[in-house]
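Have a look at this one before I ask anything.
Of the protein chains in this complex, one is absent; all others appear in place.
What follows is chain A.
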Amino acid sequence: MPSRSDDNAIDKDPIDKDPIDKGPIDKDKGEHLPHLRADGAPPRPSWLPRQRRGITPQMIGRYPDYDVLENADTWDEMTRGVVLARLDPPGPLRFFEPSEEATLRAFCDVTTGQDEDPRVPVAESVDAKLADGKLDGFQYADMPDDRDTWHLVLAGLDESAHERFRTGFGQCRLDEQEQLVRDFAAGRLSGGSWNELNVSRAWSVCMRAILSGFYSHPWAWNEIGFGGPAYPRGYMRTGALNTTEPSESRGATQEDPVGTVRRESEEFPG
């Protein structure tokens, strides 16, 4: 374990060497979008502004001065209760075994791109869903119950990690974990626990729970500039481009703020 931590320190993030990142990214041209980049991969998160108001996962986002929680007093009571409960400090895992925890946390981190705190507690969200039996209402005929699927997937990730990297999934380097997850997403893992699953379907079962956990959290709404609940207040500015509600704030841009302020004061004197 200690020796592997050293490896981590040496090669913490292979994307740091991304040759594509040269100069500032033009958001208007979509230069940050994987499809539009030569290597098909996202740029380093460092192109993003740091969050100045409220919290986002890893304190990065496109709306540095927006905190959806500042609107919580305009939400109806039931909605406020459900959303704010997600900010409570997460308790211990109830569904997963302690032996599964490292793999679970690493898997949730890699699939949601969370590499440092503050983290949205995705593992706890998945754990709660499974512990409470709040399943989705369908089970593939060639698959076990979703709860069994999760146990098998975590075991499978560990088995594959041992096979390839001679250590558990949770102890692998980030690029190793990403390689395994890439193969999982493509349905390319097999042997051992994987043989009891339809691997592609297992990926969709797991990701359904993970995405729901991550994007139900208000920190993730801050990151993406989502307006959030709007009852009873409602949204009134739905028409023209770039029209924002009083409670919304525009995304960050690369423009020179001094020039903009000067121009606006000339265009709108007084």
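As a convention for this text, contacts are C-beta pairs under 8 Å (C-beta built on N, C-alpha and C of every residue); 3 or more make two chains touch, one makes a residue touch a chain; residues count from 1.
As a convention for this text, contacts and distances are computed from a predicted model.
Visitor: Among "ABC transporter related protein", "Phosphate transport system permease protein PstA", "Glucose dehydrogenase" or "Membrane protein", go ahead and choose the protein name stored in UniProt for the chain not displayed.
Guide: Its UniProt record gives the name "Glucose dehydrogenase".
Visitor: Where the complex has a chain not shown, which of A:59, A:123 or A:220 is the residue touching it?
Guide: A:220
Visitor: Touching the absent chain: which residues on chain A qualify?
Guide: 15, 27-30, 32-36, 41-43, 45, 48, 61-62, 75-76, 78-79, 82-83, 110-113, 134-142, 145, 178, 181, 185, 207-208, 211-216, 220-221, 223-245, 248, 250-251
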